[in-house]
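Heads up, one of the protein chains got dropped from this complex, but the rest are sitting where they should.
Let's look at subunit A:
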Amino acid sequence: MGCAVSARLAINRLRDRVPLDGAAVDRFVARYGSPIVEGERATFLWRGEADEVRVRHRVVGLPDPLPLSPVQGTDLWAVTTVLPEGSRVEYQVEIRRGEAYEQFNDPLNPRLAHSPLGSSSVCASRGYQVPDWVAFDPEARPGSVIEDSIRSKALRREQPIHVYLPARFNRALRYPLLVVHDGTDYLGFAAMKTVLDNLIHRLDVDPLVAVFVPPGDRLREYANHAPHARFIARELVPLLTERLPLLDAPEARCLMGSSFGGIASLSTAVRYPGYFGSLLLQSASLVFTDIGFDHGGGPAFDPVVAFVNRYRARPTAVVERIYQSCGVYEPLITPNRSMVGVFRQAGMQVRYAEARDGHNWENWRDRLGDGLSWLFPGPQKFLYE
């Protein structure tokens, strides 16, 4: 959908066309699809009969919904908005016919992103590229993912897990451990097995063992929940250390998660300071209040806000290093930026990255290369073929 930049936007050239008939719109839509990315502008299109057409997105800074206007004399609707270089936006189209609203993926855009909540259309601006370590590389030796479950006293349930063992896994060696919250989603929506295979194959990341842990009652267990932390630190990690050749040291243990999973990671580290060496926090829900009680996140955020407020009042170094990332188009950007200084002030080494992206799995996937290679630098320096 991207195209060369000309002096005038394609949609404006269409508007000037005489006669502007159905055939001209057909040709236009067939040629450009939607959205049309021209320089730092993106034009969203929809075609059909409706009373209102809007683009729904969650980009902080742009109006949501973003209303489309009809192109006079046609059934084509369009809106042009700014989209800085390197941006990636997920959206859907919403139409109203009378009292009936309908929301769906953009039928003129084949590019989709998937998440546990369903799929969305994707608009990528000029300069955005899917990292090449995301796609399956036939030359990368595959690791293996083993399904297992463990009985958790803390959680009072059988907890399913997936354990990733790197290619050429060797019991004579010892590996660092990465604990991944929302593990099944990271495998399904962030291609994390492929990403690990590729990054390890490229020597960007040290061979590691990862355990992917799906939540039970996510909003409760991930919002600073003592049984969850106990499960991770006192049951899961010790059991894996017993079963697998893992490095038994804090710096070889990392907790990661996105959104509420970031809070689960941080709060577990706070409850067990010094037990983990690093955190990988992606768009963590680090919501807090400086005054009053209105945080705008709803009841699910109450325990999160209470936890973050307490931590901000007495910040302590609970790990050595934090890799923290956030999309600049998501509402969590402000609290994430604010917490960088708090973490550093507490004495932790922080690497912070922002992307022109939102609160979604592809953003989190795209940051894995930078984050994992910083936390677990690969053996490039050792290889001289």
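Please note the rule applied: a residue touches a chain if its C-beta (ideal position, glycine included) is under 8 Å from a C-beta of that chain, and two chains touch if they have at least 3 such contacts; residues count from 1.
By definition in this document, contacts and distances are computed from a predicted model.
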| item | value |
| --- | --- |
| UniProt protein name of the chain not shown, from "Peptidase E", "ABC-2 type transport system ATP-binding protein", "Inner membrane ABC transporter permease protein YcjO" or "Ferredoxin" | "Peptidase E" |
| Sole residue of A:137, A:251 or A:302 that reaches the chain not shown, by the stated touch rule | A:251 |
| Contact partner of the left-out chain, one of A:117, A:172 or A:313 | A:172 |
| Selected residue (touches chain absent from view) among A:38, A:106, A:182 or A:204 | A:204 |
| In subunit A, positions touching the absent partner | 168, 170, 172-174, 204, 247, 249, 251, 369-370, 373-374, 377-385 |
